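A protein chain is absent from this complex, but the other protein chains hold their places.
Letters A, B and C name the chains as they come in the text, with residue numbers starting at 1 for each one.
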Amino acid sequence: MSEPLLRIADLHLAMRSFDGEAHVLNGIELTVRAGEIWGVVGETGCGKSLTGLSVSRLVPSPPARYLSGQILLEGRDLLRATEAEMRALRGRRVGMIFQDPTTNLNPLFSIGTQLIDVALHAARHSPDILDDAPRGRRRRAARALAVRMLEKVGIRDAAVRIDDYPHQFSGGMRQRVLIAMALIGRPRLLVADEPTTALDVSVQAQILQLIYDLVRERGLGVMFITHNLAVVAELCSHVAVMYAGNVVESGDVRAVLKSPAHPYTRALLAAVPVAGTRRGSLAGLPGTVPSLIDPPPGCRFASRCASAGPDCLGGKPPMVPLGETHQAACLRLTSGAG
Amino acid sequence: MLRIENVGKTFGGARLFGRGKAVTALSDVTLHVPRGQSVGLVGESGSGKTTLARCVLLLDRVTSGRILFDGTDLSRLTRREMQAMRARIQIVFQDPYASLNPRMTVRDTVAEPMEIHRHRLKLRAGGRTDRVVELLERVGLAAQHLYRFPHEFSGGQRQRIGIARALASAPELLVLDEPTSALDVSVQAQILTLLTDLQAQLGLTTLFISHDLAVVRYICDRVAFLHHGRVTEEGTTEEVFTAPRSDYARALLAAMPNPDPDRSFLARG
Amino acid sequence: MLVFIVRRVLLLIPVMVGLTLLVFAITRLLPGDPARLAAGPNASPEQIQQIAREFGLDRSLPAQYWAYATGLLRGDWGMSIYSRRPVLQDLEAYLPATLELVLAAMGLAVALGIPLGLLAAAQRNRWPDMLTSVVSLGAISMPRFFLGLLFQLCFAMALGWLPLGGRFPLGEDLPARVSGLLTIDALLAGDLHAFGVALQYLTLPAVAMSLSPLATIVRMMRASTIEVLHQDYVTTERALGLSRRLILLKYVLKNAVSATLTVIGLYFGWLLGGTVLVETVFDWPGIGLYATSAVLTQDFMPIVGVTLCIGTLFVVGNLLIDIAIAQLNPRARLR
Partner (left out) sequence: MSASLPRRRSGLRRGFYRFRQSVLSMAGLAVVMVLLLVAVCGPWIAPYPQDLSGAVHTAIRFQPPGPAHWFGTNELGQDVFSLVLAGTRISLLSGIAVVAIGSAVGVLIGAVAGFFGGLIDDGLMRLVDLVLTIPSLILAMAVAAALGPGIVNMIAAIALSWWPGYARLVRAEVMAKKNEAFVVASTAAGAGVVRLLWRHILPNVLSPVIVKMSLDVGFAVLTVASLGFIGIGVRPPAAEWGTLLAVARGNIPDYWWTAIFPGLAIFLAVFAFNLLGDGLRDLLDPKARR
């Protein structure tokens, strides 16, 4: 097995708010290798976006505070990197795409300007991106690269449209531009935070296809953050299910979705209607997510879990290995069982 | 129950200064919602589904064609008749945060339709509160919630309040405008369950507007696809989902992500 | 862009018509006898009747307005009772001084306000920001005429650094009139001495007048910069590694300035209103001083003329600001 691209180990993050300090990430574990597409899935407030932002160290602190843990990018601990070192990695080692394509492009600059600046930034640390163009020719080389990237993400007449402004593109096209921007610095890891949530179903399918093709072609590792299990099933090779700041179950997408082990994963799957779900048989999840300020000890899902007992409040349940990559954090599971 | 016949709707026209460009939102839409059934209206953004809902709710007037409710042409109503009709058609909105007045208590919000239609419903002020409690219990809330404000509730609870308000004037037709799109899946499941229960208990007729094909397939008896203001496909849910006839419906169904990893369209190629 | 400018300039026509309507309404529709007002406090009944005939007060209002508007176009802006000259002639004489003062003050306010606001936003909630906030709020609250008096007391009377008032020393030769703005004319004539003198006279009134708009621009710029810093695209720019400097000085600046310009347009009127006060304090021979002296002598037509003139300046100033915004923001050109 290859050296992991990204390894998040026991990451704890606290977020100060007016009501107190919330323990929003409670020991996240996640490993992404080149070529793997990891779906990070969970409901509102489970910490999936914060985990994604942490990989580029973009969570503002204060109010956030890393309590412990490591984020290893190609073996290097990002939590110990300086801001300047982080900047050298952003866009060049980690690319990011966010949810809303209408608000993530700067409206007053042509898309070319924005792409070129990202390319120039990346080329300062790895000149090979612009084929080692000498100083005076870099801008021209960056523009040529930007046109190639736009063509690659499916913008027709890229050489002309590069000077257009964001409002001249449709939502799906803007998301393509943002993908081009995220990948122009040739990162190894792509973090995509709900990149298709704001799009229509047919556009979503195109964007998923585009991401899938680019990932295959470039051998990227991907962290794909979403709340939509069906999208995970479509695109991802692996999945990590998050609940209240914990990864409760992770592993190969077939293993997790076909034989979910953690009660939360099961509940989540039971809540999604599929072809053949009989009317009235859909099961909602009772109760609410516990407050993350002074959370109850032990398993954070215990208050909503049908099979919880007093032992569940004893401490954070350990990950139980269930298969080659499949594991889940529940006391009711025994090793090896699926 | 509800018959939409050849309805067209065009926006824009003259203003005092300058002229707006006319936009056709609906053209020649025909749709039938039988009593006691749930009809899904599926479309992507800009398909005209919200415009159609507004026309049914008497919030907009159709430009051509007509909408018949229980045999009455909605566009020919007098003011008084329109007012009476509003008690019979109600709506639940998508965004549970925007659909409740932040400065009104739950009691006032749910009681408002009863106040407006007090002459028809013949409920005294005290009787109204009792009826609010009854409605709250029906949607899974309780009397203890009466005098709280919307911000004290979660998204799912707010949506329940919105449903209680929609039921307050004892409507026959309920328009559900993406009622679960803003909710997490576990909450969505609760609301869908509530809706199916209510439909069974009250014999409601519903027009369910959504872009989520899976939800529509789960909850609707019939379904219509709207594309660029036209109905491209209409039929029973079973028919449409298993053997779509129009290209648009086929394309949309193919683009719909499937929660079964073995049936991924990417894997299929 | 050219289409945008042409359309905007054409739109000035109805606005100007509206402006004359408004001024007409002030002179003819408010309670009070317009003829008596125009004739001045010491007029004889015959004079009043004479004016009433000229105004055509016995005719219908639309006819009166038509006569008034065509009169304006012909250059008939009424007579000043005090100077015994046509108001338009007086305005032509006094307007350049006001323009010079307004341009200097506005230039100062924009040139200092935008960088200061950006800086305050970048240093948000640290002491330079807090200090800027309080000082700028104080500056906005400062009556400009009082500030002018304090400046005179301090820099002219106590320290003797700068002249107390006026625009140019009596008895010295003025540079040849080209634009009417003394500093510009002096430079055009190559007369550095005169330029220095004119600048000395200009400094105190311009600073006194610019302080409040300067503070407003600082606050607006700070607020819009902070707003822009919270936009999603800034997160994307940071996530893809662009430096804080590049983001702030290129991507954020343009957005924040374009938002601030809209507000500057609204506050331009505040600045123009201030000329009346500041010119009065510093005896600056512009249309503002002309207006206040007219108030003292109850000379009505000059007041009306100045109102119309300042209204026009406001409209033109806002047109220029709109063009600047359209230059920055491609979407604004579509409107």
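Everything that follows uses one rule, which is that contacts are C-beta pairs under 8 Å (C-beta built on N, C-alpha and C of every residue); 3 or more make two chains touch, one makes a residue touch a chain.
Quick caveat: nothing in here was measured; it's all calculated off a predicted structure.
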Quiz item: Out of C:142, C:246 or C:263, which is the one that touches the chain we can't see?
Solution: C:142
Quiz item: Which residue among C:64, C:280 or C:329 touches the omitted chain?
Solution: C:280
Practice problem: Can you work out which residue in C:64, C:80, C:132 or C:152 touches the chain that's missing from view? | Solution: C:152
Quiz item: In the complete assembly, which of B:71, B:102 or B:126 touches the absent chain?
Solution: B:102
Self-check item: Touch residues of chain B, complete complex, unshown partner
Solution: 15-17, 57-59, 83, 86-87, 89-91, 93-95, 97-104, 112-113, 116-117, 151-155, 162, 165-166, 168-169
Quiz item: Residue-wise, where is chain C in contact with the chain that is not depicted?
Solution: 15, 18-19, 21-23, 26-27, 30-32, 37, 134, 137-138, 140-146, 149-150, 152-153, 157-158, 223, 226-227, 230, 266, 269-270, 272-274, 276-277, 280-281, 291-292, 295-296, 298, 300, 303-304, 306-307, 310-311, 314-315
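One rule holds in what follows: only the chains that are shown with their structure count from here on.
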Quiz item: So that we know how the chains sit together, what is the shape of their touch graph: line, ring, star, complete or other?
Solution: line
Self-check item: Multi-chain contact residues (two or more partners), chain B
Solution: none
Quiz item: Okay, in this complex, where on chain A does chain B touch?
Solution: 43-44, 200-202, 204-205, 208-209, 212, 227-231, 233-235, 253-254, 257-258, 267-275, 277, 279-280, 282-285, 288
Quiz item: chain A touches which residues of chain B in the complex?
Solution: 44-45, 154, 184-193, 196-197, 211, 213-215, 217-219, 241, 251-252, 254-266
Practice problem: Show which residues of chain C lie in contact with chain A when the two form their complex. | Solution: 231-233, 235-243, 246, 250-251, 254-255, 258, 328-331
